[in-house]
Structure formats: C-alpha cells, structure tokens
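The complex is shown incomplete by one protein chain, all other protein chains being positioned as in the whole.
Letters A, B and C name the chains as they come in the text, with residue numbers starting at 1 for each one.
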Amino acid sequence: MFNVALFGAGRIGQIHARNAAARSDLKLKYIVDPNREAADPLAHRTGAVAVDSDAALGDASISGVIIASATNVHLDQALRAAAAGKTIFCEKPLDLDLERARNAATQLERAAMLMGFNRRFDPHFQALKTRLDEGAIGRLESLSIVSHDPAPPPIEYVRISGGLFKDMAIHDFDTARWLMGEEPEEVFTSASCLIDPAIADAGDVDTAKTILRTATGRLCVISNSRRSAYGYDQRIEAYGAAGSLRADNVMESTVSTWRERGCASDALQGFFLDRYAQAYRREMAHFAAILRDETSPAVGYKDAVAALALAEAAGLSAKLNKPVSVRSLG
Amino acid sequence: MFNVALFGAGRIGQIHARNAAARSDLKLKYIVDPNREAADPLAHRTGAVAVDSDAALGDASISGVIIASATNVHLDQALRAAAAGKTIFCEKPLDLDLERARNAATQLERAAMLMGFNRRFDPHFQALKTRLDEGAIGRLESLSIVSHDPAPPPIEYVRISGGLFKDMAIHDFDTARWLMGEEPEEVFTSASCLIDPAIADAGDVDTAKTILRTATGRLCVISNSRRSAYGYDQRIEAYGAAGSLRADNVMESTVSTWRERGCASDALQGFFLDRYAQAYRREMAHFAAILRDETSPAVGYKDAVAALALAEAAGLSAKLNKPVSVRSLG
Amino acid sequence: MFNVALFGAGRIGQIHARNAAARSDLKLKYIVDPNREAADPLAHRTGAVAVDSDAALGDASISGVIIASATNVHLDQALRAAAAGKTIFCEKPLDLDLERARNAATQLERAAMLMGFNRRFDPHFQALKTRLDEGAIGRLESLSIVSHDPAPPPIEYVRISGGLFKDMAIHDFDTARWLMGEEPEEVFTSASCLIDPAIADAGDVDTAKTILRTATGRLCVISNSRRSAYGYDQRIEAYGAAGSLRADNVMESTVSTWRERGCASDALQGFFLDRYAQAYRREMAHFAAILRDETSPAVGYKDAVAALALAEAAGLSAKLNKPVSVRSLG
Partner (left out) sequence: MFNVALFGAGRIGQIHARNAAARSDLKLKYIVDPNREAADPLAHRTGAVAVDSDAALGDASISGVIIASATNVHLDQALRAAAAGKTIFCEKPLDLDLERARNAATQLERAAMLMGFNRRFDPHFQALKTRLDEGAIGRLESLSIVSHDPAPPPIEYVRISGGLFKDMAIHDFDTARWLMGEEPEEVFTSASCLIDPAIADAGDVDTAKTILRTATGRLCVISNSRRSAYGYDQRIEAYGAAGSLRADNVMESTVSTWRERGCASDALQGFFLDRYAQAYRREMAHFAAILRDETSPAVGYKDAVAALALAEAAGLSAKLNKPVSVRSLG
C-alpha cells in the first residue's frame, strides 16, 4: 500500500482521485488545492485529507504525487515533488514553455515520472500498437490521426491553455511519436479559425492539419478540430508495406436502428472523460506498478519535452507558413 | 446468336426483355402477351415483334423461351415450350399446385429448363456459397435466412399469388436447399397476420418463422415478413463447425453521415428489381450459356418442385400447428 | 453500508464477490461454501470471513444474501434466506424442476428477490430495450435472438446442468419475455446433437432453434449452439412496424487490420465473464439499490419460474417434435 497525494481537485483531478481511491494498493492520503471549495468535498468523498503542498510533500510516508493542477504550475510542482524524492504522475502538458521544460532536465530526467498521455493507455490504441509491433502491416510508412473535440472549451480556457497545439494536439504529437518508431524532424501546419472568431481573437486557431516528417521520410498527418458535431472523434490509421491498421471510434453501444433511411448507429462515446475512462484507470494501474518498482514509466519527462517541441513547432509553422525543423527550436 | 421469345410483358418480363436485348449473343425476337398494351411498347423498345404464342412456339428459329407471365400459366407454357423443343427459362414458382407440378415430370425432367430463382445468381449469396463450398466454416450445421419485403403487395395480388409461402418464401426455400447440402425433410412454421388484417381476410399471413430440418439434423430458420420499414431485408447467416458466414444487405452507397446521434448509413437498395438487378443479368447470361450448350441449368425442374413442396409444407404446418414431413405431402 | 453474505465460491461467485467488495455501500461479510479450499482464499482476497450457512443466515446484521452456489441448491438456499428475512440475489436458474420452483411461490413471491438474468443488465441490450420502449420501431412484431457459446462445457457439467435449455437457453427465454412485452404461450423447438456425440450420450442436445409465440401472434426465434468457433455470439434483432433494432456483438477493440483479403476485425469478447462483466457490476449495483429500498427487483421470482417453464416446454417440444403450450405444463 502506497500513500499518494493529489495536486489539483478539478475535473481531471477528480478522475485520478476516484481511480486512486478505488485501488487497493494505493491510499489517497492528501488532496492539495488552494481552492478549498474543490479540495474539501473531494477529500471527503475519497477519504483523503485536504492539506497544503508543504504538508503533502513534507510527509515522508507519501510515495507518489499526482499532479492534476492547472497547467501553469505543473512544472513547478513536478520539480518540488522530485526534490522531495516522490514518484510523480504528471498531467500533460508539462509546461507551455519549451525552454523552461528543457531546463528542468537535470532534475526531472532522474526522477521517476509518468506523464499523463492517456492515449498510450487506451485499449484500442494499445491494440493497434501491439499489432504494429507484431509486424501485422510490415514496415510502417505513414500515419493518420484524427483528433476532433466535440466543442470548443470556454474562451477563458482557450486564453490560458496554451492553445490548440500545446493543450489539445499535444496528445496527438505524443501518439505520433509513440507509433512512428522514429522522431519527427520537421513539422508543417496549416491552421484556421473556422468555428468561432472569438478563438482567433484569443490568439488561437480551431482547425489544423499537420504533417510530421521523420529522417527516413515517414509521414504523419494529424487532423485537429475544436468542434465535431457528431462527438469526440478519435481515430488512428497506420499504413505499412503489408497493409493497414485502423483504430475506430467507440460507440455508446452496439445497437443500431434501422428505419426508412438505412441504419443509424448509437452515438459516439462522449468526451474524453468517457472515451478515455479505461485509459485513466490503466494509467493509475501503471503508476501503482511504478511505485511497486515493477516497471519504469512507459512515458516520461523526455516524452513530455519532445511532444511539447512538436507542439511549439506546429504553432510556429502555422504562424510562419513554412515547415519548421524541430532541432531549430530554441 | 440465339433467337428467343419472351412470354409476359409485365414487371419481371420487362427486366428479362431488357437483359436479353442487351446481350450480343441473344436476339429477342418475340414478345408474347395477350395484353397488347403491354406487349407492343415493350416490343417496340426492344426491337422485338409482338406475336401470339403459337407464332412464337411455331417458329423453328426460336431456340429459347423465357416465361415471365402470370404464375397460373407458367406450367402450361413450360409444357408447350418443352413440347416444341425449346430451351426454357421459367420464372418462379413453376405452379401453385404441387401435384400438377409433380405430374409434369415426364415432360419437364428431360427439357432444358432454367428456373428463375434469382438468389442463386446474386453475387453476394454466390460469394457466401463459394466460401461454404471451400470449407471456410467447416461442416455446415445451421442456417438463418432473413427475407423481408419492404411492403405488402396489393391485396388483389395477395389473393392470386399463392400466398406468402408459394409466392415469396419459395425463394428462401430454394436458397435453403441450395446452401444446406441436404434436403430438408421436415418443416415447422408459425405464422401470423400482424401487418394488415386484409391479408388475413384474403386467407394469407404476413409474418412467418419457419424451421427446416434435414435427415442429419441440420437446421435452417427462415424469417419472412411482408413489411420492412427500413427496406428490402435479404440476409443469410451460415453456422459451421469452424465459423460463420454472413451475407449482408446491400446499401445504395458506402456513404455514411455522422451527426449528433452517431452514424447513419445510406438506405438499403430498394426492392427486388434493384437488389437483384445483377442477379437477373447473370441469370440471363447463364441462360445464354445453356443455349450455347456450354452448361446445364444450375437450377431446374426438380428444384422447382422441391421448393414448391417446402412451401406447401410450410403453409400446411402453419395451418395445422405441427411439423409437416415433406415426404408425407401428396 | 449493508452487510452481505455470498453463497458459492465458484466461478460466478468470485465475480459477485469482487463486485460486492468493490462497492462502498456493501460490505461482503461472509463467504459460504462447503468447499473451504474455494471459500478461504476468496474470503481472504475480499476481506470476508468463511463461515457456514447457519452462521451467515443467523447473523441479524446480514441484509443481503447472494446465491451463486451450484444450481441444485439455489432453491433451498433461497427459501432459507427468505425465511431468515434476507434480501436475495439468486443466480439462474432458480431450480431445474418446474414444479418445485412453482411450489415455492408462497414463500418467494413475498421475498425481495433479484434473479441473476445478466442480459437484462447488459448496456447494449438495455440500449435496445430503451429504444424499443421509446417506440423507435413502432409496435414490435418479432424478435430474433442468437445465443451461441464458444465451446461446450465439460461433459460432467452437461450431465448435471439441466441441459442446453435450462442451463443456457434460459437466459434467452428470459430475454424474450423481457423484450416481447407479452408472454409466450407456445414453444416449438427443433434440436440436434451436431457438435459432440458425448453430449447426446449425456441426454442433451447442442444445437437448437426455437420459435416462441404469444397470444397475439408475435413471434420470437432463438438460435442456440454450444459451439461457436468465432467466439461468444450474443445478438438480438427486433422487428417492428416502423423499423428494426439490432444489438450486435462486442469486439475486444475497435482495431481492424486491412491486408490482401479485405478487413479483419478484432476478436469477439471472450466468454460470459468478459462479455457480461459490465452487466454483473450493474446487477450488483441494482442489488445494492434494492437493499437501500430505492427500487424493487427488476427481475424476480415470477420471472425465474416463467423462464423455467419456457425451458421446460422447449425441451419437451424437441422431444415430442410438436409445439408445446406453456399452460399445459405441470
């Protein structure tokens, strides 16, 4: 049984709190959130105690720290947790500033740190990855990732979130790295604001198509949109020398309705809290296995920096309207 | 180039006329239909001449006769065509009276006669049959046939058509025989009138579930309905020792529309004239090959009688509410 | 928090134990199984204590009893639990003897008793039921249930289980009753032994097709097989005046592999422990809600008897080769 502390009692923090509390090998001891109106009820519901960060990090019985706070404090909290010798489970992105993130290398490369890139723990995407690694389609040549959110976040969130690339597409950059088997070296992004002019006013885009290119010429296309009227669209296609693999969307049920105009499926599984519910549970299981010293983090600090670099490059490419070399950054 | 005569200028006759006229190896010479208002324009459209049956059968240059007239004259016309030494392509059913059909054995068993069981020529069902014969699912154990019409025919047609079993389900009885690889020996049918009470008044049923059983205990379930709000439902599932085969419905296109409530396919292909358009063309190609002496009829007189016997047994079973042995008939 | 006792530490007992233990509103206090080699480790794993049935039923703090023991003791244990005033969650079937089951009416009709017909709690089948009730396809006319197990059970189990109808198809009889909205009055079954002659030697069949018929002529076809080479085949189709509903099989993942010969899906979800894992959790949630007095059992003693009567009728029909009226039984 490992004691863990959770930083951040917001939406994603609540998911991790519930998943940690449900495990018999973890004891969720502390909830840390300056907003006590969020921290207290969550602590109450999960049998934890709401404390401040010093108390949590200063308690030697705490083995693991789950960082699910606002993006702008991820890196600081990770550094403090690392300094306190805790095992870290940090939500994405690590930071919005590539240089800051890179500068933490000395401290965080040595830390046991799991990055919360949930796609890597999704059973459907894992099944695709397994077949890819088994050689089901031979040598991989290219990849297509569709990642469309159901609806744009509130404009206040858009402003502070890091924008489409660092907040949302960063998942897809990580997925691309995970599946490509090679680092993307160059990024070209064409982006628009087609959904809501307020997003443009906030300095962001809502629709983007990105091409990643590796040293050997493998290509990956990512399609991002902040709005998908039919629900959360999360698909992957991989093309190889011997065939293709596809991970399709997950529907609410297998029920179809047949009426005059053909067949209607059930709806897509809602937003990320539903679609990746299993992934979040598996992430927490993986974190527990790291605490038990049975495995090392499947995705960690270096991956966080690499995905952030791709996001930075994509934003820059969209702005400059030319391909951006990842190496040239910073 | 073989000269052929078509008997019957109705809906199905027009299909066969068009398909015969489109072939370079057939010359549609005559249209025979007492209703000249149907015969004349069809003859005009296809470059044929409208004549009476004596003229058609008496013309020694006519090699083949296509019988697409009303059901009640199929058998007589087939007998006359056989007597005149013509090769015959006869629409189903051969007759509504099992005994009469059986009594024609002496004359028709020797004739070259193709029965118009269109399912045998459908590319989808043929693909299923091919895989079955190739052993894709090992030894066949049971079969499920769904055969639902979009909407009931006019009540006048219901009255004279021979009813659901001899008019409509007879296709499925033939399909079952074709795929089972063994003769069904016993038939149990439970039937209802759920769609339109006028159908019951006309002495027919509109919904039926039938179980066929062969000597070795193989089973086939047939689901029939005169009304299917989502279109013409024509499916087959075969269960074997090593797996299962399914032939699914054909949609108008591969287009799907994704909106709030999931995915909507295109509509099903309309009614039999659309769904089996390819089958009708292949039937005619097969008839041409018979005329060229390259093959013998894939489905002929004996099959016509056997399917009729199953239809008779099904009707009797539904009436008596007990299983009926096919051998016990007549 | 309600204290519950579990009877039966076998395969299904372990599922219910885990699900009960995972709930914060239930306390799994006792495991009751004469086989201490099963009871003790399960008790250990779930924080329960292994005791005998007298201890469990005699403990006034126990509110609920979960009966997951061998079929032949279900009824006795249910009667004893009812006599002790406990709320009951009893696995199917209630008993193999219809008369014995019916005779328990006085005691069990008054008891709060949930029958473990898992299909009723499956999210896919529930989604179909919801749409049916909402009128998505108008008035229901007929139903088709496919229920094929991956592989036959050990022959020793076949001998004592009650056979295909009372052990396996009883789920489908319950599903038919649940969805039909009317009681089936007549049953016709044609059954064979096509998979393994040892099953016939044990007095059972392995392949069966059943037609249920209600008073108003609604029809339901059930297809049962003890062996399905492609996995656990669990599907429902409902046909109504305005369309059709289908609940399809659940695959392991949404991944498809495209190679030379088209598209290959992932495998079907294994056997019932996987396929109905969610249903078992929801069943337990429903049991907890009954204990909290928030709801009454969605499926209870009367349903247990009615499904058993249909199973009895199906077996008799297959034996006598004629339709059997449910009312005529016993």
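Couple of notes before you dig in:
Just so we're on the same page, contacts are C-beta pairs under 8 Å (C-beta built on N, C-alpha and C of every residue); 3 or more make two chains touch, one makes a residue touch a chain.
For clarity, every value in this text was computed on a predicted model and none was experimentally measured.
Of the candidate positions A:Asn3, A:Thr71 or A:Ser144, contact with the hidden chain is made by A:Ser144.
Interface note for the absent chain: among B:Thr71, B:Asn103 or B:Ser256, the touching residue is B:Ser256.
Shown as candidates are C:Val158, C:Ile222, C:Met251 or C:Val324; the residue that touches the absent chain is C:Met251. Subunit C residues in contact with the hidden partner, per the touch definition given at the top, are 229-231, 251-252, 258-268. Of the residues in subunit A, those that touch the hidden partner chain are 137-138, 141-142, 144, 146, 148, 186, 188, 190, 192-195, 207-209, 211, 213, 216-219, 221, 223, 225, 227-230, 233, 239-244, 321-323.
Remark: the residues of subunit B touching the chain excluded from display are 22, 123-124, 127-128, 131, 136-137, 242-250, 252-260, 266.
What we mean here is this: only the chains that are shown with their structure count from here on.
Among the remaining chains, B is positioned farthest from subunit A, on the basis of C-alpha centroids.
In terms of Cα centroid distance from the overall Cα mean, chain C ranks first.
Inter-chain centre distance (subunit B to subunit C, centres taken as mean C-alpha positions): 41 Å.
Here the spacing of subunit A and subunit B, counted between their Cα centres, is 58 Å.
Multi-chain contact residues of subunit B, defined as those touching 2 or more other chains: 229-230.
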